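Read through the structure below, which is laid out as structure tokens, and then see the notes.
Missing here is one protein chain; the remaining ones are kept as they sit in the complex.
Let's turn to chain A:
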Amino acid sequence: MAYSEKVIDHYENPRNVGSFEKDDPQVATGMVGAPACGDVMKLQLKIDDDGVIEDAKFKTYGCGSAIASSSLVTEWVKGKTLDEAATIKNTEIAEELALPPVKIHCSILAEDAIKAAIEDYKSKQPA
């Protein structure tokens, strides 16, 4: 299967690979997996006092499309508020990366990783 240029670019030069300390109260961690292909994705957001995402990192074990989707998402979420980040749709990711239909689930995984991270952050905040 041929990957698009953008997928190859993100795959060969992934942005923001790595981890933050997951117990840091400013860090939100989203862990998701796609049973269809066995891919595992971890997305971490560092959130400042105003609720803005100041930094993001990811680690993905999966195919090129899954790596590219998560790499792209780390770029997109930076500077956004959590509410803004929550509006990112898998269709936008798939369109940007020109993912073929069989790889749509990689973009769904990346969208779900953002949601999981936001949920993790909310669960960490004192009620």
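Observations on the structure shown:
Rule of thumb we're sticking to: contacts are C-beta pairs under 8 Å (C-beta built on N, C-alpha and C of every residue); 3 or more make two chains touch, one makes a residue touch a chain; residues count from 1.
Methods note: contacts and distances are computed from a predicted model.
Looking at the choices "Peptide/nickel transport system substrate-binding protein", "Xanthine dehydrogenase family protein subunit M", "Thioester reductase (TE) domain-containing protein" or "Co-chaperone protein HscB homolog", the name in the UniProt record of the chain not drawn here is "Co-chaperone protein HscB homolog". Interface note: of A:V7, A:V32, A:L45 or A:I118, the residue touching the hidden chain in the full complex is A:V32. Residue positions on chain A in contact with the hidden chain: 29, 31-40, 42, 59, 61, 104-105, 108-109, 112, 116, 120, in rising order.
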